[in-house]
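Quick one: this structure, given as structure tokens, is what I'll be asking you about.
The complex appears here minus one protein chain, its other protein chains still in place.
When the chains are written out, they are named A and B in that same order, and each has its own residue count from 1.
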Amino acid sequence: MTELIFFTNQVIISGLVLGCIYALGAIGITLIFGILRFAHFAHSELMTGGAFIAFLLASAFAAWGIVTPIPTGFVVLPIAMVLAAIMALGIDKGFYAPLRKRGAKPVTLLIASIGVTLMIQGLIRLFFGAGSYSFFEHEPKEVFRFDMAGIGSTRPLVITEPQVLMILVTLVSVLALHFFLTRSRLGKAMRAMADNADLAQVSGINTALVVRVTWIIAGALGCMAGTMLALDVTLKPDLAFNIILPIFAAAIVGGLGQAYGAIAGGMLIGFAETLAVFNWTMLLRPLNAILPDWMQLPPTLALVPTEYKLTVAFVILVVTLLVRPTGIFKGASS
Amino acid sequence: MPLIELKHVVGGYGGAPILNGVNIAIEKTDIGVIVGPNGAGKSTTLKAIFGLLKVTGGTIDFGGENIANSLPDKLVPKGLSFVPQEKNVFTSMSVEENLEMGAFTRTDDFSSTMEWVYEMFPVLREKRRQPAGELSGGQRQMVAMGRALMSKPTLLMLDEPSAGLSPRYVIEIFETIQRVNKEGVGILMVEQNARQALAFASKGFVLASGQNRFTGTGAELIADPEVAKSFLGG
Partner (left out) sequence: MIQRSLTLFGGLFCLILLMGWVMGMPFTSSRLVEAAAYALIALGLNIQWGYGGLFNFGIMGFLMVGGAAVTFISYPVNPVFWGSEGPMMLGKALLAFAAGALLVYAARKSDRIGITGKWKMALTVLAWFVAYVFYRSQLDPAAAYIESAAGGGWIGGLGGHPVLGWLFGGVLAAGIAYVVGKICLGLRTDYLAIATIGISEIIRALIKNMDWLTRGTLTVSPIPWPTPLPQEFQAGGMNIANSLLGARASYLLLALVVLGVVLWLISRAYAGPWGRMMRSIRDNHVAASSMGKNVTARQLEIFVFGSVLMGIGGAMLVSFVQIFDPSSYQPINHTFLIWVMVIVGGAGNNWGALFGAVLMWLIWVVSEPLSKTVFEFVSSWSTQFGWGAIPEIEARSAQMRVFVLGLVITIALRFAPKGLIPEVVKRET
């Protein structure tokens, strides 16, 4: 039983947490691709920037002496998301909209997004240095340990408070997004524009409005993902820059342009990463008792060494691109 | 006063103009049919009306104002609707959602309009939960027309509504168009099945190289030996 609890801690919980963050990031990328048809690299900076906004707000709360029952990072999240959405709109207006107006090719927009990445990255480092920050300087990070002796485990089930909240918040956001896309007028218009932008225009859909809504959602969800990642680990200027490729992998595996695909892709990449570096000996150790001597399990039995964890996502990405570029949910291929 | 009137419209896609002075006038009760050889600028004329390309000369009067170069999201509320030649349904969305998208510019309750569309195309009611991409060519054409009607237009423009349909469906689509017209919607359509379409057209326009060649009632054009010889295949 101990082994099973260990597996839950190491794979199920971590995979879920990672999957949530990847999924939230990938939704933004996939929506932007669906509507504007370009790979938005600067999405990482929407995430990191959003996390820093949340961090500043949380620090302000602490300075004003406001104490909250749940981690302040989650309390300020709604405000931070609004600000991040405004930031996303500003970035589009300042950098991408002029290029679109000129009729620039998607590749040009992609390169422009690299420029935006560098600028925001530079600005963040300029103001915050290259060090890392913690949301939990003024309050404790609560860790729940569930004693599992009842089912014969010597290890407790461990999950932190931010992790619990993160999974809940992701679930709620995904449901909200689902209802938005399938029930609301604007959400349906967004799907229509992703499906066939010319026809959407012909139908009288206000495409400029749809573009704005897309940036708002992408910015807000990006901020959510970035903040929650920072709450789970630490906040640093290259927080999301380092994981933008796994997030792209999630979006592509799920099929670019497909919101539900992005969620599935995020979970898939998250679990693949944790499973690939998991030391199977820890789970299968009881087998040693029945295996003959020459077949005893080695002390570490992982598919890839831990230092190659991020590489797993790249390999999945490359294989998906080669075997099924439209992704498992058959996204926009043209 | 005609419902829509194009006077000497000149326009194109940025290079040399494709339309070199097109004149069209349609009444509310009319079914106008534009015919002409491939590449004559028939689709381009409809797109020019709908603001999808730049009009550099002439005027397009609709509802008492010049609408040249207005964008679709302004034109649809004014009562103009357009069914493009191809890719005219949202394939990943259900039939009902396709219709809803046609009503995007409306803020009032459009359930009675949807009812009206379903009465006109009963198959669509059956298939309303199905993705439009899974329908047959004829059914898609119905979805496309239904979508365009959802904005309660006063003028419906159709680009080759019968393209790629079997003869039985062609007749059905043409009958539907006439029924829509009877319900008070002016029609301006481009057709390759020229003879068949001109037979019920109240106005006919023969276009070649971006200019009017002949204009008259449908019956007049069919009867004109020169039109018949050069444009209707003898």
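Basically, a residue touches a chain if its C-beta (ideal position, glycine included) is under 8 Å from a C-beta of that chain, and two chains touch if they have at least 3 such contacts.
Quick caveat, the model's predicted, so the values are computed rather than measured.
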Quiz item: What are the shown chains that the omitted chain is in contact with?
Solution: A
Quiz item: Pick from A:Met1, A:Leu56, A:Ile79 or A:Ile111: which residue touches the chain that isn't shown?
Solution: A:Ile111
Quiz item: In the complete assembly, which of A:Ala62, A:Val233 or A:Val315 touches the absent chain?
Solution: A:Val315
Quiz item: Residues on chain A that touch the omitted chain in the whole complex?
Solution: 38-39, 95, 98-99, 104, 106-108, 110-112, 114-123, 125-126, 129-130, 245, 248-249, 252, 305, 307-308, 310-311, 314-315, 317-318, 321-322, 325
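What we mean here is this: only the chains that are shown with their structure count from here on.
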Quiz prompt | Parts of chain A lying in touch with chain B, wherever the complex brings them together | solution = 185, 188-189, 191-192, 195-196, 198-207
Self-check item: Residues on chain B engaged by chain A in the complex (per definition of touch)
Solution: 50, 52, 71-73, 75-77, 82, 84, 87-93, 97, 100-102, 104-105, 147, 151
